[in-house]
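Omission of a single protein chain aside, the complex is shown with its protein chains in their original locations.
We just call them A, B and C in the order they show up, numbering each chain from 1.
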Amino acid sequence: MDLTGALLRAGAARPHVLTVTAPGATVVRLAAEDQLRRRGWPAAMTPAGADILLVAGEAAGLLAEAVEAAWQAMPAPRARAVAARPDEVAAALEAARARLGDRAVQQASAADTASRGDQGQRAPEGHEGGDHGHEHGVGDHGHEMSDEHGHGASGGHGGHGHGHGEHGHGMGGMDMPGGLPMADRGDDRDGLRLDQLHLPLGPVLPDWPAGLVLRVTLQGDVIQHAEPEILGGGSGSFWDEPWRRAADGERVTTAEAARRAAAAYLDSLGRFLAVAGWDAVAAAARRLRDEALAGAPSGPLRRDARRLARRVARSRVLAWLTGGLGVLTAAEAATAGVAGPAVRAAGDVTARYRRWCADLEAAVAVLDDASLLGPGGPGPPRGPAGDDGAPSAGLVAMLPRLLAGAELAGARLIIASLDPDLDQLPAGVEAAHGH
Amino acid sequence: MTTAVFWVLALLAAASGFMVFRFNSMARVTISLMVSFLASGGLLVLLGLGYLGVVVILMMVMEMVIMAVFMIAYMMNPAGLMPMAMFHNKRGSLAIAVVTFALLAAGIFLTPWPHRSGAPPRDATRQLGTALMGSQMLTMITLGFTLLATMVGAVVLATQRGRYDRFGDDLKRRPPSDPVRGGVGR
Amino acid sequence: MTLQLFLLLAAGLFAIGLYGALSQQSIVMIMMGLELMLNGVTVGAGAFWHYLAPASASGQVILVAVVVAMSVEMAIGFAVVTAIFRAREVDMTDMAADLKR
Partner (left out) sequence: MVTSAPLWSVLVVPVILAGFAAIAVLADALLAVRAAGRPARLAAAGPVAETARLLVGQRRVTLASDALLWRLGVLTVPAAGMLAALVIPFGTVTASRMSVGVVWFNAMEVLTWAALWMAGWGANAALSLVGGYRYVAQGLAYELPLMLALISAATGAQSLNVADIVAAQSHLWFAVWMPAAFLVYLAGVYGFSFLGPFAYPAGTDLASGVLAEVSGVDRLVIEAGRWLLLAAGAGMAVPLFLGGGTGPLLPPWAWSAIKTLAVLAVLTWARRRLPVLRADRYAELAWVVLIPLSVVQALVPALVDLTR
C-alpha cells in the first residue's frame, strides 16, 4: 500500500501557498489571493509552513535572491510556481499542485533538501555548523546573504535568535560555531545595555508591503533603529490607475474610480486587520475587495462594505489595542510629502484605519455614479500620486522616526496602517534608501 | 511500584541538578534545573504531600521560565554556542562540596533517627491549611509580609523610572509619558 | 524507600548546588546553585515530615517557608542583577567585588 503517496495526494488537495509579490505586480497578487480564496488554499506565513512558493510578478536582483533563499528553506513536499501575469496564476498553481502530489518529484526534492548539510531529516543535536545563508526566520531571507557572500563559508547570516545579533562584517577571523557571530550590546531606553539583533524584515513576510525591506536593530522586541530599503518600484500603482487615465484625458466614470478606491481601502484594511490578528474580518475585507474588482453588483457590495466599515470603525477592542501607536501629525505628514488618508487622519493608528473606513463608506456611496470623474469625486486611495513617488515615498521615509522605540507588534501595525504602495515609486530605484 | 518511581525521580532530580553546571546553553541550564524541581515535586507527592508537591511543580515551571529570560538577557554567551568556562576556584568549591556531602551522608547514616511519631493525616492539605491559619498563623503573617516586601523591593531595585519620570516634575502630566502605553491608561 | 535514601538525595542536591554557588562566576548561575540547594532542603523537609512526625504540620510549614524563600531569592536576586547590570554592565561577581579592596 502506497501510504506516503496517498498522504501526499491528500495533502496536495489543500496546499499552503507562500506568495512573494514582486514590485509592480499588485494585479498578480490580487489574482493569486482571489484564486487561493476560491480554492480554499490557506496562505502560508513562512517557508517552513509552505507547500507552494508562488512568485507573483518577476523577481529580480535582491528579491530573486530572497525567493531562492525562501525556496531553500522550504521542507519537502514543495513546489514552485511563477506567474508573471494575472491570467497565469491559475495554471501555475494547478501545475504546482500536480507536482506536489507526485511522489517521484517529491522524493527527489526531499533527497535534495536532506543532502544539504544543515537541513536534513536527521537533526544534528546541538550546534551543527553550516554555510548556507538561509537558515533564519522569515524576515531575513536572502538579504543578508547578498552582503555577505564575499566572506566565504562562515560569513555572518544575520537575524539569528538567542539574543545574538550580528554586525555584518569583521568576524572573518573568529571561529564561531555554526558561523554565528556574537552579539553587540547597545544602549536602550530602559538603561540596560543588552544584546542587539540586526534583523531585516521582509521582503518575504506575510501582509507586508511588496518590495520593502526594513533593516531593524532590535533589543528584545523593541525597535531601536529602522532603515527602509526599497527593492524596486513599479510603473505606477494599480490603485491609482483610473485617476492616471483620467489625467491622460480618457473617459473615466466616477463609479469606476469609486470602485477602485473602495477595493484599495478594502485591500489596506484586509492587510491591517490580518496584522492585528483579526483574521475573520480580514478575510471578509479581502473577499469584498475581490468582489469589487470582479465587478460585483453595487447594491450588495455597498451594503456589505458599509457593514464591514462600521464594524471595524466601531470596534472598541481594536481601538483600545491600537490607540497611541505611531502618532503622525498633519504638519509632519505634509512636510514629508504625504497626502491622502494618513494626513487627513492626523493621528495614531486608530485614527488612520478609521479614516479608511470613512473613506470606504464615502467611496461605496458613489458606486453607481456614471458621471465623469471630476475634482469632486473620490480621490486616489493614498492621495494624489506624484512623479517622485509621492505619497508612498514619503510614507516610507517617515518609517524610521515612527518605528524607533516601537515594539515589533506595534511596528507592524504602524506600517500596516500607513500601507505604503511601493508601486508608486518610479521603477528602477533598486536598493534606494528611504532617507 | 513506588520504589521504582522513587528511584527514577531521585536519579532524575540528581542528574538534571548536576547537568545544570555542565550545560553551556543557558536555556538548557534553566530547563535542567526545572526538571530537577519537577522530580522533587514528584517525590513530595510520593511522600503524601500532594498539595505541596504539585505547588512546587506549578511554581517552579513559572519561576524557571522567568529565570530563563533573565539568564539569557544577562549572560554573554546565552546559547552556549562558544563553549567557555566561567568558574573561579573550581577545585576548592569541588572539595568543599564533596566534604559537605560526605559529612551530611555520614550524619544521615550515623544519626539514630527517632521512630515515626503519630500517623499521617487523612488529608495532608487540610493539615497544612489548618496549621497555617491556626497555630502557625504567625509564620504565615511573616511569610506574607516577606513576600510583600520582596515585591516592593524587587521593583524598586530593578526599575529605573519613577513617578517623576512618568508624570513630570510637578506630577501633573496626563497622560504620563511611557515608552509603551499600557492597556488601562493610568 | 527509606528516610536515609531521601536524605541522601537531599544532601546530594544540596552539595551539587553548593558546588555551583561557590564555583560559578556569573551571578545568575550562582542563583541556580542556591535554588538547587533549596531544592535539597525541600526534599529533606518532606522526608522528615513523612518519616518522623507526620502528625504535626511543622514539616509542611517548613516546606512552605522554603518555597517562599526560593521565590524571594529569585525575585531579589534578579532585581539586584538588573541594578548591577544597569550600573556597570556586568553580571559577574568578580567584577562587582568592590568591597574586597
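Here, a contact is a pair of C-beta atoms (placed from the backbone, for glycine too) under 8 Å apart; a residue touches a chain by one contact, two chains touch by 3 or more.
What you see is a predicted model; the values in this text were computed from it and never measured.
> Looking at the whole complex, which visible chains does the left-out chain touch?
Touch partners of the hidden chain, whole complex considered, are A, B.
> Which candidate, A:Val20, A:Leu321 or A:Ala385, sits in contact with the chain we can't see?
The one listed residue touching the chain not shown is A:Leu321.
> Among A:Gly40, A:Gly295 or A:Pro375, which one is in touch with the chain left out?
Missing-chain contact among the listed residues: A:Gly40.
> Would you indicate which residue among A:Leu54, A:Ala262, A:Ala292 or A:Leu413 is in contact with the undisplayed chain?
For the chain that is not drawn, the touching residue is A:Leu413.
> Residue-wise, where is chain B in contact with the chain that is not depicted?
25, 27-28, 31, 34, 50-51, 54-55, 57-58, 61-62, 64-66, 68-69, 79, 81, 123, 125, 180-184, 186
> Give me the chain A residues in contact with the hidden chain, please.
Residues touching the hidden chain, for chain A, are 4, 6-8, 10-16, 37-38, 40, 45-46, 48-49, 51, 73, 75-77, 110, 113-114, 118-121, 123-130, 132, 135-140, 157, 159-162, 177-180, 197, 199, 205-207, 218, 220-221, 273-280, 283-284, 287, 315, 317-318, 320-321, 407-410, 412-413.
Assume only the chains that are shown with their structure count from here on.
> Looking at B-C and A-C, which pair shares more C-beta contacts?
It is B-C, judged by the count of C-beta pairs in contact.
> Whole-Å distance, chain B centre to chain C centre, using C-alpha means?
Going by mean C-alpha positions, chain B sits 7 Å from chain C.
> Using mean CA coordinates as chain centres, what's the gap between chain A and chain C in Å?
Distance between chain centres: 49 Å.
> Can you list every residue of chain C that touches 2 or more other chains, as numbers and ranges?
Chain C, residues with two or more chain partners: 82, 85-86.
> Where in chain A do residues touch two or more of the other chains?
191-192 - these are the residues of chain A that touch more than one other chain.
> Can you tell me which positions in chain B touch chain A when the two form their complex?
Going through chain B, the ones touching chain A are 27, 72-74, 77-79, 81-82, 160, 179-181, 183.
> What part of chain C is in contact with chain B in the complex they form?
It comes out as residues 1, 3-9, 11-20, 22-29, 31-33, 35-36, 39, 42-43, 46-47, 49-58, 60-61, 63-65, 67-68, 70-72, 74-76, 78-83, 85-86, 91-92, 94.
> Okay, in this complex, where on chain C does chain A touch?
Counting only chain C, the residues touching chain A are 82, 85-86, 89.
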